[in-house]
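See below for the structure under consideration.
All protein chains of the complex are present and in place, except for one that has been dropped.
In order of appearance the chains are A and B, and numbering begins at 1 in each one.
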Amino acid sequence: MLRPGALMRGMWTTFKSMFEKPVTVMYPQVKRPVSKRFKGRHELKRYDNGLEKCIGCALCAAACPADAIFVEASENTDEQRYSPGERYASTYEINFLRCIYCGFCEDACPTEAIVLGDNYELSYTNRSEAIYTREMLLVPVHPSAAPTPQKVAPGTFDRPIPEMEDPD
Amino acid sequence: MSKVKGSRILLRHRDIPKLDKLDVYLEDGGFESFKKAVTKMKPDKVTEIVKDSGLRGRGGAGFPTGVKWSFIDANNWPHYVVANADESEPGTFKDREIMEQNPYQFFEGVMLSAYAIQANDAYIYLRGEFWDLAHELDKKIKKLEKSGYLGKKLFGTDYSLNLYTHLGAGAYICGEETALLESMEGKLGQPRLRPPFPPSFGLFGKPTVVNNVETLANVPLIIEKGAKWYRKFGTERSPGTKVFSLSGNVNKPGNYELPLASTFRELIFKHGGGIPDGHAIKAIMAAGASSSLIVANDEALDTPMDYESVQNVGGMLGSASVIVIDETVDISWLVNKTVHFFKHESCGKCTPCREGVFWMSHLTERIDNGSGSREDIVLLQDVANNIQGKCLCALGDFSTQAVVTGIERFPEDFKAKVSPNQAARIKINE
Partner (left out) sequence: MSELVKNEAAQNMVTLTIDDHTMSVPEGTLVVDAARSIGLDIPVFCYHPKMEPVGMCRMCLVEIGTPMRDRTTSEPILEDDGSPKIQFFPNLMTGCTFRASEGMVVRGYTEKVTAARKEVLEFLLTSHPLDCPTCDKGGECPLQNLTMQFGDGESRFIYDEKMHSAKHVALGDLIFLDRERCIQCARCTRFQDEIVDDQVIGFSNRGRALEIVTFSDPGFDSYWSGNTTDICPVGALTTADFRFGARPWEMNASASICNHCAVGCNLTFNTRREVKSGGEKIIKRVMPRQNEAVNEIWICDKGRFAYHFTASDQRLNQPLIRKDGKLVPSSWELALDLVTSRFKNAGENLVTLAGGRLSNEDLFNLAELSAHLGGDALLYSDMAGGDLVSRLGVGEGTNFSDMGPETAILVVACNLEEEAPLWWLRIKQAAERGAKVIVANPRKTKLDRSAIHNLRYEYGQEAGLVTALLSAISPKQPKSPAFVNKLAKDKEVKAAAKALSEAENTVILFGSEGTSYAASAALAQACANLLIASGHIGRPNNGLIGVWDKGNAQGAWDMGLRPSEDLDAALKTSQAVYISAADPAGDSKQYASALKKADFVVVQELYMTATAELADVVLPAQAFTEREGTYTSGERRVQRFYPAVPSLPDLLPDFGITAEIAGRLGLELEKTAPASVMLQIAEVVPDYAELTYQKLAKVEKQFPLIGREDVYYGGTSYQNSQGLGVQLKPAAQNGDSPVLVITELPEVKLSGEELLAVPVTRLLDLGNTVTPSEVLVTRLAKPHVALHPQDAEKLGVEWGSKVKLILNGSTQTVLVEFDNSMPHGVVLVPRSLGIPIISPTPATIKVL
């Protein structure tokens, strides 16, 4: 049964909204800021001195419910140092077709090396492109720091696992 | 007949000049007991007399010596005697005086015990720092060999005996009998698992009697004068005399041979001349660094020093190395010193001692240097308690005695050193 009052009320809502500010933005020209805890594409972090935080322990791979992460470790030397500890990830791959952005890898990481970032603009034209390698995941080196591998004085880094800034 | 003046059985050289010379010792009736034993007595008889005398081990544990000898496994040969001259306990210096001044009486004791268990080889294990003493003893052993008291077919019997000295490499733990045996075998000086005990599985896996120097030095006179004579000194359960090594805050430190069950007061004030500068006595460590801290009140001072009574005031007689501590001493400093000694001397074989003492040393150091917190005292107490009763040998427990009793009986000394809140600890963390 038609109720003219209800119809009018609906039309009024439509009419009113014509003068409201739209909620959508002109993506990709305009990008909406993501929330603080947004989980986007991963990044492999560096220390201030440019060394990589990742020690290649593969706990992220172990924690990953989608089996999206693959890590191979190698040994640092003072001639070729990637990370402060004894070992670093010589291979680090994330398959973003598998990744479910749960953040378990971030929780598992003992050195806060793997962090889910803000980037959500992921698109691929073939499957192999979805596999991000270590080089793609590593954040750029700060201009004041040296890129890895670095040559350091022997004995500079003698801790198995580097000290953390905020262990908690 | 050997001369005995008063209650001096072991330190007879103080009454008989030049007793360290073989002719003087022989003139005094030396080696008569040994000769008598070898020529006229059955080995068991020697053990029997020592058992009857009630002589207890003077190394610290106080185990009846004759009983130990009788445990020797008669189905496994050869047998060995090892004299434990690894006198390493801080505050203990009695064996050294006996070996330096009255060596032949000690030798005779070793030889008698060797005869009692029918050992043909006897060893004297000396701490590494006694190298000069070992040299002197070697010369004297040579003399005995020349005089026919050592060597093959003694006194025309079938019994042969050789005596050797062996120097350690400077480890406190090698005073523990099984670690001593390991060290003698050329291995790392670490205690063995017990059982089996040395009388069944000792040096090179053979039945071995390990006795302290002082214990053995008692034996010649016991054999000569009999068990009954020996029992005139001391008490029923702790017969005989004992050399008390007195050190610390006393006017006259040194060795004093007194009958067992003499009181602390008698030792410290009558013989030791009291506390210097008129200070008050605060605590007593009755058995060197490995002893608990006894609060030196009247009750404690009047306690007879025998194996049983000292336990009543929360201590152990041990090797009777009485360290006197007066009121000027800060107990937390003393505990720190003691723990550092044990940290240096832990052999590292078992976990609680190796790791626990290392940990305690950090805590006592922190408390002593004033950067500790009240929490650290609680933690220290807890760590010490966790070590107790879990170690392979006694050293682990020894290391905690001063800590536990120090905190329990002198809490003010610790509380005064630490800051009342936990801020100090956080500061260290940064």
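Brief remarks follow.
Assume a residue touches a chain if its C-beta (ideal position, glycine included) is under 8 Å from a C-beta of that chain, and two chains touch if they have at least 3 such contacts.
Just so we're clear, the structure is a prediction, and the values are computed from it rather than from any experiment.
Within the whole complex, touches from the chain that is not shown fall on A, B.
Looking at B:D306, B:E345 or B:D368, the residue that reaches the missing chain in the full complex is B:E345. Interface note for the absent chain: among B:L203, B:L392 or B:I407, the touching residue is B:L392. Within the full complex, the residue among A:A58, A:C99 or A:L137 touching the omitted chain is A:A58. Interface residues of subunit B with the unshown chain, by the touch rule above, are 171, 173, 188-189, 193, 343-352, 354-359, 362, 379, 386, 389-392, 425, 428-429.
Where subunit A meets the missing chain, the touching residues are 55-59, 61-62, 70, 72-75, 85-87, 91, 110-111, 158, 160-161.
The rule is simple: only the chains that are shown with their structure count from here on.
Between subunit A and subunit B, the centres computed from C-alpha atoms are 67 Å apart.
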